[in-house]
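One protein chain omitted, others in place.
Labels run A and B following the written order; every chain starts at residue 1.
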Amino acid sequence: MKTLRKLTQLTTLTCCLSLPVGAWAGEVEVLHWWTSGGEAKSVAVLKQLLEDAGHKWQDMAVAGGGGESAMTVLKSRVVSGDPPTAAQIKGPTIQEWGDEGTLTNLNSVAKAGNWDQLLPKVVSDVMKYDGNYVATPVNVHRVNWMWANPAVFEKAGAKIPTTWEEFAVAAEKIQAAGMIPVAHGGQSWQDATTFESIVLGIGGADFFNKAFVDLDSKTLNSPTMVKSFDMLRTVQKYTDKDSPGRDWNLATAMVIKGEAGMQFMGDWAKGEFTAAGKKPGKDYVCLPAPGTAGAFTFNIDSFAMFEVRDRSAKQAQNDLARIIMEPEFQEVFNLNKGSIPARLGMSMAKFDSCAKDSSAEFVSSSKTGQLVPSMAHGMSTFSSVQGAIYDTVTAFFNSDMSSRDAARKLASAVQGAK
Amino acid sequence: MVEQNQQQSLLGRAFVYSALVLGAVYFLIPLFVMLITSVKTLDDIRTGSLISWPDQITFEAWSAAWTSACIGVDCGGLKGYFWNSISMVVPAVAISTLIGAFNGYVLTKWRFRGSDIFFAMLLIGCFIPFQVVLLPMARTLGFLGLAGTIPGLILVHVIYGLAFTTLFFRNFYVSVPDELVKAARIDGAGFFTIFFRILLPISGPIIVVSVIWQFTQIWNDFLFGVVYSAGDKQPITVALNNLVNTSTGVKQYNVDMAAAIIAALPTLLVYFVAGKYFVRGLTAGSVKG
Partner (left out) sequence: MSTSTDKRNWGDLVQAMLPKIVVAPTFVATLIFIYGFILWNAYLSFTKSRLLPRYDWAGTQQYERLFANERWWVAAENLVIFGGLFIIFCLIIGIFLAILLDQRIRAEGALRTIYLYPMALSFIVTGTAWKWILNPGLGLERLMREWGFENFTFDWLVNSEMAIYTVVIAGVWQSSGFVMALFLAGLRGIDDSIIKAAQVDGASLPRIYRSIIIPSLRPVFFSAIIILSHIAIKSFDLVMALTGGGPGYASDLPATFMYSFAFTRGQLGIGAASAMMMLCAVAAIIVPYLYSELRSTRRG
């Protein structure tokens, strides 16, 4: 009803002022795989805001894993000549879609919204193809978090680790006390998430960049990488044997319930703690993964916009892009999702301590060069290389492969997929 | 001697029955687990074991799955998607069965040069992995203006179901004596007259087989459904997948299971009602080469 009234108002306005291009009520079709809990709530916010602007939201949720089915759907839609208005695409994959010549140009919206000033350069670089804006960022996730249940550590008489050496000691104690040290879901992306935090903790930001951004063979097959695999093996020994196939939020639930001591997972895990009514600092603590204090592995979610023919759809698309960048949306969305806003200069007052830490680290790490793109979440490489790294890491995790072999295979797999 | 024989046969009967019952248990376990979980409360699921009897039976999960469970952003349950599936399955099954019947009729009673090769081509064709056709089919549907519509999905299902329906009808009509058709031809009956007057009336059993097969295949399809449908036109399997993957904090196993059973009800119904005719139909000829 409200929408209808607004619509009538808008139409009347357009008529009276006889603008050549008015506010056309269009339809946006948004392809995403945010179907669980806080994510779904966040998308609902966007839907509401867009409907308030007089457009129709056609939901196109394709659930499952890290959007595997969603990517299939997207490809066939683009091939059939009927792409959605926007799709949840991120990182270098945006460049791949740009190469295919399917994305639209958002420069006019970006100019009007002053995006160049509002977005940190790391973020805006990802959103541009060939110097033009083609996507809008919705959030920044920090991936290198460790979520710990202090009660478990207390019971086991262990100290929450800040380095990987301390981790081994603490894990041993928790296991001796009859609890599970590490809550883990044995899916390849979760194996990779844990692995990249280890690599960052042991090798540091420069090493991380050389390995996962430059894809340097020598670095990939180096003693430091072997050491990282050794540590991954240690972590694996402290997971429970039922972990294969487990969803990440069920692993988080193990920490919440005190069955397990800690989980290595990005800040979206916080949504699960919040939903369970737990307070940060008291019931759980969020700390950087061992050895990664001061560093920040970023994962930026974004919507890439496709070229649409219809004029009213184009108008709706522009409004969608504009709304996503507005503080109102960025705040509500990120409060729900556990991440921090992608645009700078926003008040963090409503956010909790974990998000405030994250926000501060984001700014400071960008100055010290410790801000690195997440490999596990497709921010550092094309999906083919990412897949090759996944395969090696997960094969190592689920077999008794030696660390030396793993590093060698990693280098050759990355070469093969480039 | 007679007594021993009786004893032996009694033992044999006991073996037969226990083997059959054991088999039945193996087949029933997953359904039992699903049913029992769907009427439990979440607490009950957490504390109890896989097959423990529910403390109290509740159908909340069922009504939630039907009307209020969240599928992505929309929290309207499976209700709407159910009808999408029906409106896709019914025409697709009818068309593919009809064409299959005609094909089978031609391949057995009106054979022409190359008809065997055609049949072999069709048979080999049904081994094509469907992932291969996803992209070119998408292009074709876009070209025809059917992308993201239910008619588009019907078209896809008809095309890739033809191999099987043709196989069923061909094998059935092979066992119908050629003399019947020849006699009718001498009497001056044409192609369609013979089909509708002579073959179709005796095709009941094989139509059942074909309908059951196609119905379950199309109803249960996920791959084509997820790729070629859009928005609120999605079939129920796609909605089910989204529902199962939409969780807030705790996984609502009871709702998942209830939704899964709801999504399976039509096919289960078809099997329960027509299962008897299914075996009869297979007996009637489809398994004779």
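Quick note on the criterion: a residue touches a chain if its C-beta (ideal position, glycine included) is under 8 Å from a C-beta of that chain, and two chains touch if they have at least 3 such contacts.
Computed from a prediction, not measured in an experiment: that's the story for all the values here.
In the entire assembly, the chain absent from the figure touches the shown chains A, B. The chain not shown here is touched by just one of B:V106, B:V211 or B:A230, and that residue is B:V106.
From the options B:C75, B:A184, B:I202 or B:L223, the residue with contact to the chain not on display is B:L223. Among B:I51, B:L144 or B:L200, only B:I51 touches the chain left out of the display. Contact between chain A and the unshown chain involves residues 65, 68, 71-72, 75, 78-79, 93, 96-97, 99-100, 102, 186-188, 191, 240-245, 382-384, 386-387, 391, 394-395, 397-399, 409, 416-417. Mapped onto chain B, contacts with the missing chain fall at residues 16-17, 19-20, 23-24, 26-31, 33-34, 49-51, 99, 102-103, 105-107, 110, 112, 115-116, 118-137, 140, 159-160, 162-163, 166, 171, 190-192, 216, 219-223, 237, 240-241, 244, 253, 256-257, 260-261, 263-264, 267-268, 270-272, 275-276, 278-283, 286-289.
The rule is simple: only the chains that are shown with their structure count from here on.
Between the CA-based centres of chain A and chain B the separation comes to 39 Å, rounded to the whole angstrom.
Across the complex, chain A is touched by residues 70-74, 134-135, 137-139, 141-143, 147-148, 226-228, 230-232, 238, 241-242, 244-251 of chain B. By the touch criterion given at the top, residues 29, 32, 34-38, 40, 43-44, 47, 58-64, 69, 72-73, 75-77, 79-82, 247, 249-250, 253, 272, 275-276 of chain A touch chain B in their complex.
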